[in-house]
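Omission of a single protein chain aside, the complex is shown with its protein chains in their original locations.
Take a look at chain A:
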Amino acid sequence: MGLDIRLPLGLLFLILGVIMVVHGAMTRGSDIYASSGGMNINLIWGLVMLLFGLIMFLAARRSSK
């Protein structure tokens, strides 16, 4: 149907990943992470989402060539 779903999916996860990584970096060491056992979940999960988004985005670009 003309649009490869992996393109918007990859882009969405890339953008959300960047937002979360930046927020995680800005709040490093903050007490907001007490509820998650001191783990900077924004930074960790943001990186995971960034990686997933990148894989999806590159897969879509590759198959469109």
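Here, a contact is a pair of C-beta atoms (placed from the backbone, for glycine too) under 8 Å apart; a residue touches a chain by one contact, two chains touch by 3 or more; residues count from 1.
Rule of thumb we're sticking to: contacts and distances are computed from a predicted model.
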{"item": "Name of the absent chain as recorded in UniProt (options \"Tryptophan halogenase\", \"Transport permease protein\", \"Cell division ATP-binding protein FtsE\" or \"Solute:Na+ symporter, SSS family\")", "value": "\"Solute:Na+ symporter, SSS family\""}
{"item": "Residues of chain A in contact with the chain not shown", "value": "1-3, 5, 8-9, 11-13, 15-16, 19-20, 23-24, 27, 30, 32-37, 39, 41-42, 45-46, 49, 52"}
